[in-house]
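One structure is given here, and the rest of the page talks about it.
Missing here: one protein chain of the complex. Every other protein chain is in place.
Naming follows writing order (A and B), and every chain is counted from residue 1.
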Amino acid sequence: MLRVEEINVTYGKAVALMDVSLHLERGELVTLLGSNGAGKSTLLKCVSGIKPPIKGRTIFDGEEIQKLPSHKIVQRGIIHVPEGRAVFPDLTVEENLRMGAFCRKDENAVRKDMDFVFALLPRLQERINQSAGTLSGGEAQMLAIGRGLLAEPKLLMLDEPSLGLAPVLRDNIFAVIRQIYQEKDITILLVEQNARWALQVAARGYVLENGRIRLEDTGEKLAANPHVQRAYLGY
Amino acid sequence: MKTRTRLILVAACLAMISALVMPALGSATVKIGILGPFTGSLAFNAGEMKKGMELALDEVNAKGGLFGQQIELIFGDTEAKPDKGLAAVKKLVTRDNVLVVGGGYASSVNIATSEFCHYEGCPNVVAIAISPTITNRGYDFVFRTSPNSPQFLEGINEWLAKVKRPKRVAFFMENSDYGRDGQKIWEAQCEKIGAQVLDRLYFEIGSTDFTAAISKLKDKTPDVVFNIASTTEAALIQKQAKELNFVTQWIGVGGQFTQAYFEMTGPVSEYAMGSSLEPTKAMKDPVTAAFVNAYQAKFPGSRPGIFSSQGYDNLQVILDAVERAGKPTGNLAADRKKIRDSLAATNMKLSQGLIRFDKTGQVDTVFPSPVQVQLDNNCKADTQIIYPAERAAAEYQTPKPWDQRRCK
Partner (left out) sequence: MESLFLQQTLNGLIIGSIYSLIAIGLTMIFGVMKISNFAHGDYSMVGAYTAVFLMAWVPGWMGWVGSIIAAAAVVGILGIVTERLIFRPLIGRWTDIDIIMVSIGLFILLENLAQLFFGATPQMISDPFKGATVHIGGVSTSVLRVFCFGFSCIAIGALQIFLNRSKLGVAIRATSQNRFAAQLMGVDINLIYTLTFWVGAALAGVAGVLYGTTFAVHPLMGAMPTLKAFVVTILGGMGNIRGAIFGGFILGIAESLGGNYLAMEYQHAIGFFIIILVLLLRPRGLFGAKEGT
């Protein structure tokens, strides 16, 4: 479904990604591990068109998309839920969700998805007319995920969804992600600092270090890899 | 892309700057520096002054110019700001090496620029500025062809004492040397004639909304409001007084009564007063009449106002002094000194009357008359001399309430 082929991304003279390749098949949940500054967020930004590569290709459903502007990429169904919740603080919860459906025309389908999101995340319905800036950290993260779902994603890219949340809330988010993956016909690229959980839930995983892909394997095998254990699982 | 954009912008800026700063041409010319706010809020008045100067230049050139050389006027833009004025005069005096600096408009600017000229030993003949400070500091290189504020207001003060005799007055002044100096003179006059000063308000040059101040003035019900303001502000104040239904006798210095003022106010300016040196009001004088006719021939459709006339006289005085000083030797300091001395001996009849300087370099032979804006049968507004009787063309009219006025 998505193939990233040997891309390079730079910020000025600093190289953020170097010859990075990865692929996701339809319906897969793939995780991307790496320490801070390894280039995970940059890779997602590159796929979603915010930070185009200077070399290499990204192919989605058989078409090159690396030169498209971000809004064209969103229209194709690649939805990036950014790190740090990035909700619109002065918009209400409902307006935030509607912004998620910005590119969609079919009002009925949007309403159905809205119902799905409210069933999945009932707290959002309770706070529907509240401005997003007043939500707690966990609620804001749910809003960010719900907003991503309203964009009707084929490929959902989640960047650090559990970052900065208390353990209870974190488990709650994990459960929600699992449920979305089971109930929706959806492909997920998950960047997650909690590597143990990520490798459990993901079919495959990549390890990104210093802007290069260091390892690529199934979740199980990665969890058993001594380097991964030392660097990401804390053994 | 980044470098290219930057380069394009830099190039565009350079093009603009080089267009603005025209290089001085060859040296076999008589160079005269002319200061004035050629851009900024007073630019249109400076434009009138410049037109008057162009006429003067034409006339001198038609008579063969000076010493067979071309006369070059180098304009320095003061933007009506003292700091900009100083920068401009420095350039004229030290880089362009002009023989004499003329023009100038706005008291605050000329107080600064004339001081610079004096210390550089370069004669400065100020055209349009009324603050007494300019000529009363004992600077022997500084002259002024326009009356100072006491001279300007002498006629009005006499009229206030003998005819109007107001009991309750207020001040609404431009916050500048122009406004403050005029206020000092009127304050003294009010004390002399026993008028009570109800309030003293000031506004900044460039303001547009005066409703707050006018509402406050209205609440105090003065008979007379002294209002020193330039054209745009004065016109807006008249219009807003009408909006706020305020009737009083407005008295200004008179510099506001320009063509633009009457276009902006129409009949709303009826009854407003000031002093005037307006050349069209003194057509009995043959020199003045000749100026008015020549001006209208050169600029068809233009009204030769006070600033055109002051600009004309200013340059005539300068060129006359340069001629009498003799052909420049090339020793700049000596040439300037000679011109200073011949300026002190000026004695010529021009559009505003006889021009002669007293010991301080102040013209002491030009006297403006009190005028009032009155409407003709077609509701067209114009100023009329109303005092003294021997010069008056019309009778003073007391301002009527707005709803009783003939022209709306």
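One rule holds in what follows: a residue touches a chain if its C-beta (ideal position, glycine included) is under 8 Å from a C-beta of that chain, and two chains touch if they have at least 3 such contacts.
The shown structure was predicted, so the numbers you read here are calculated from the model rather than taken from an experiment.
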Practice prompt. From the listed residues A:34, A:53, A:100 or A:161, report the one that touches the chain absent from this view.
Written response: A:100
Worksheet, complete the sentence: Missing-chain contact, candidates B:153, B:268, B:306 or B:375, resolves to B:268
Worksheet entry | Among A:39, A:82 or A:211, the residue in touch with the chain that has been omitted | A:82
Worksheet item: For the chain left off this view, which of B:189, B:231 or B:316 is in contact with it?
Response: B:231
Worksheet item: Which subunit A residues touch the hidden chain?
Response: 48, 50, 69-71, 74-75, 79-82, 86-91, 95, 98-100, 102-103, 131, 133-134, 147, 151
Discussion item. Counting contacts across the full complex, list the positions on subunit B that touch the omitted chain.
Written reply: 1-2, 5, 9, 13, 16, 39-41, 43-44, 46-47, 175, 201-204, 206-209, 211-213, 215-216, 219, 231-232, 235-236, 239, 242-245, 260, 263-264, 268, 402, 408
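Note that only the chains that are shown with their structure count from here on.
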Discussion item. I'd like to verify one number: the distance from the centre of subunit A to the centre of subunit B, where each centre is the average of its C-alpha atoms, in whole angstrom.
Written reply: 72
